[in-house]
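Structure, as structure tokens:
Note that this complex is displayed minus one protein chain, with the remaining chains in position.
Take a look at chain A:
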């Protein structure tokens, strides 16, 4: 369980850096969704299933929809 925890936290750090580095905004949104999904898994390991459910619904569902709509209204590439 300790090893899984460490792997997930390392994935979180890598995903957080990759969101900031990516120039393509749609790819950044998908990386952010994976970040949110792994965060939900971490909440589940930390025995907070309520927060995990909220994170999976809001972070992975609603926020992704919001960003995709915003990108479709504006441009896709970062200047």
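Simple rule for what comes next: contacts are C-beta pairs under 8 Å (C-beta built on N, C-alpha and C of every residue); 3 or more make two chains touch, one makes a residue touch a chain; residues count from 1.
Going forward, contacts and distances are computed from a predicted model.
Trainee: One chain of this complex is not shown here; going by its UniProt record, which of these names is it: "NADH-quinone oxidoreductase subunit C", "SAM-dependent methyltransferase", "MnhB domain-containing protein" or "ABC transporter permease"?
Mentor: "MnhB domain-containing protein"
Trainee: For the chain that's not shown, point to the residue among A:5, A:27 or A:54 touching it.
Mentor: A:54
Trainee: Over the whole complex, note the residues of chain A touching the chain we left out.
Mentor: Residues of chain A in touch with the missing chain: 49-50, 52-54, 57-58, 61-62, 65-66, 68-70.
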